[in-house]
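Before anything else, here's the structure in question.
Yeah, one chain of the complex is gone here, protein chain that is, but the others are all in their spots.
Here is chain A:
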Amino acid sequence: MKFVINRDHLVRSVQDVMKAVSSRTTIPILTGIKIVATESGVTLTGSDSDISIESFIPTEEEDKVIVEVIKPGSVVLQARFFSEIVRKLPKDTVELEVQDHFVTTIRSGKTEFNLNGLDPEEYPRLPQIQEENVFKLPTDLLKNLIRQTVFAVSTSETRPILTGVNWRIENDELTCIATDSHRLALRRAKIETNTFSSYNIVIPGKSLNELSKILDDSNELVDIVITENQVLFKTKHLLFFSRLLDGNYPDTSRLIPTDSKTDIIVNAKEFLQAIDRASLLAREGRNNVVRLATLSDGIIEISSNSPEIGKVVEEIQSELVEGEELKISFSAKYMMDALKALEGTEIKISFTGAMRPFLIRALHDDSMLQLILPVRTY
């Protein structure tokens, strides 16, 4: 294998596939990046066996030559060293040439590295996916779907299924749900599909976080292919495979309350800032809990008390308080996470009691909702 490549394109591709490479893998060859050169271009692959990322660099783009392939072939290079090397090379072009025993020469200007490579035949094959069941999402919408749900996944392995985001597709609608059992985030979106089948899958939260990082902010369409145990996200030059989580995601639809006893409408920004102030002392204390109480005339009191540090009380004028009086305590962190995920200037919060989950929604947008379980005080 021998090719000459534009360094910026190479750096970018290496960074993308590095998102899948883990130093703590049980399969030694997966600490490497697989490089394949063909007449049409160069493909890089990184994988930790849960996530696999393939990035393609075409020989030409917009009439500009990016890669000149002199001799097709392939090699696996240690990701840690290879990524550092290409980042620090002095010139705009890089030459890669595989010698005997996979020793690879990397040249740029007057610099020459010889890096011991591994046999690409040893590298596991990526899953072969039949591209029948495809649906499409614009990149920016996909990134929003991820941002608005993935923060709510569980970080504990006690219920592994909850470390993923549940995607349900039915009647041209995608519903994404994440919960760590203390709060829940839900987002719906219309999608274009070429099938009428419905899906119910759970994608690891970690995979979605990594995917979101390597996607550009554009409205180009991403192809999404779902199989039995894999999901594939496909853009022009990128393939992103993720393993799906095994097991049944709990049915959350019946856990989301449909009626309410107290409703409030507040300005999202003011409310977020009030919670943030109240939690200033609370997060230093034993736990980050704030209290909300409805007073008369649509006034809402936000307070927190940390005996060792001090206390804070703040009143905010709501736009509406309807229904029963209420005093409720909840995690300031969960509330702030939820408010940041929601869009819109006004939000409506619907309570059904001090020890029951409550819903937060943007006032004129029911495509997303956030649910939080309160804390019980004694």
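The rule we apply is simple: a contact is a pair of C-beta atoms (placed from the backbone, for glycine too) under 8 Å apart; a residue touches a chain by one contact, two chains touch by 3 or more; residues count from 1.
One rule holds for everything that comes next: contacts and distances are computed from a predicted model.
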Can you pick, from "DNA polymerase IV", "Heme chaperone HemW", "Ion-translocating oxidoreductase complex subunit A" or "Cytochrome c oxidase subunit 1", the UniProt protein name of the chain not displayed?
"DNA polymerase IV"
The one residue from A:6, A:108, A:329 or A:350 touching the chain left out of view is A:329
Out of A:65, A:103, A:255 or A:320, the sole contact with the unshown chain comes from A:255
Residue among A:70, A:141, A:221 or A:354 touching the omitted chain
A:354
Listed in rising order, the chain A residues that touch the chain left out are 179, 181-182, 184, 250, 252, 255, 286-287, 289, 307, 329, 331, 353-357, 371, 373-378
